[in-house]
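Only a single protein chain was left out; the remaining protein chains are all shown in position.
Take a look at chain A:
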Amino acid sequence: MPLFSLLQDSRVKAWLLLSPTILYLTVFIAYPIVDSFRIAFVKNGSLSFDAVDFLLYSPLSEFWSALKYTFLLAILVIPTETLLALTAVILLFKRFRGRDAVIYVLVMPLALSDLAAGLIWYSMLTGKGFLNKLLLNLGLISEPIIFFGYENRWLTFLAVYLAEVWRSTAIVFVILFAGAQLINREVFEAAEVFGASFYVKLRHILIPMIKPSLQAALLIRTLFAFQVFAVVWILAGRDIPVLAGEAYYSIVELHKYDVAALYAIVIALLSASIGLIYIRVFRETLLR
């Protein structure tokens, strides 16, 4: 049977086994990417750089500040979340009563949409919100702290930072915690027998052994950081422009599909290159 022997050829077999994945990638990944290039750069059937011109030179474009704030948020949020998640993993490494409850509480923000998270923080921090009322009643402040508004951009930024950290530390924690669960406890027992200090255990056992999880967590978190949208939109509007927010604004308010597509491409390219860097860096440190 020629068909049968063809199927037995290992190269054909490999392609055949890969084909569902390839089809999936074509339909759901490659086609949208190609199409977003088309939307961004093709106008009336010919090449057009209108979107680029708008993005870079229009007085109405907020591209550079969007880029700045997106990076700033990522740079501040990701290390904080990683540290917090790592701390939580260390604290929860030992079994104790109520440990499961603590884990549930920590993971709770995962169940919320980021829009809801934004709204919660907004209503908490607004001039007549919970926090201000609490502080006023405690006599700690005499006038409400206004977190939001253009003049208070840095306070708004702080609010966004807090909300982002609150919302997505959980995802980093879950991944790191799962990784930590896989470590053989005997290793730690051995370390204890030899009288290793907390720092030594951390530096030479825990961190090296959860490195793969760390890589996954950081990668996911960084990719999400470049798509940050709802929390910023609710808390800051366009006072703090971010890339995804500007893409949304371009479509909904300006009806500029090409500009929005260009923003999408910028976000995709940033995510891809950051992903690549992570994988490179981690592979090298892992092989060492």
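Observations, loosely collected:
The rule is simple: contacts are C-beta pairs under 8 Å (C-beta built on N, C-alpha and C of every residue); 3 or more make two chains touch, one makes a residue touch a chain; residues count from 1.
By definition in this document, contacts and distances are computed from a predicted model.
The UniProt record for the undisplayed chain lists the protein name "ABC transporter substrate-binding protein", from the options "Probable glycine cleavage system H protein", "Anaerobic glycerol-3-phosphate dehydrogenase subunit C", "Fumarate hydratase class I, aerobic" or "ABC transporter substrate-binding protein".
Contact with the omitted chain, checked across A:Asp35, A:Asp53, A:Asp100 or A:Glu151, is made by A:Glu151. Taking the whole complex into account, chain A touches the unshown chain at residues 5, 7-8, 13, 16-17, 19-20, 23, 59-60, 126-128, 143, 146, 148-152, 156, 233, 235-239, 249, 251-256.
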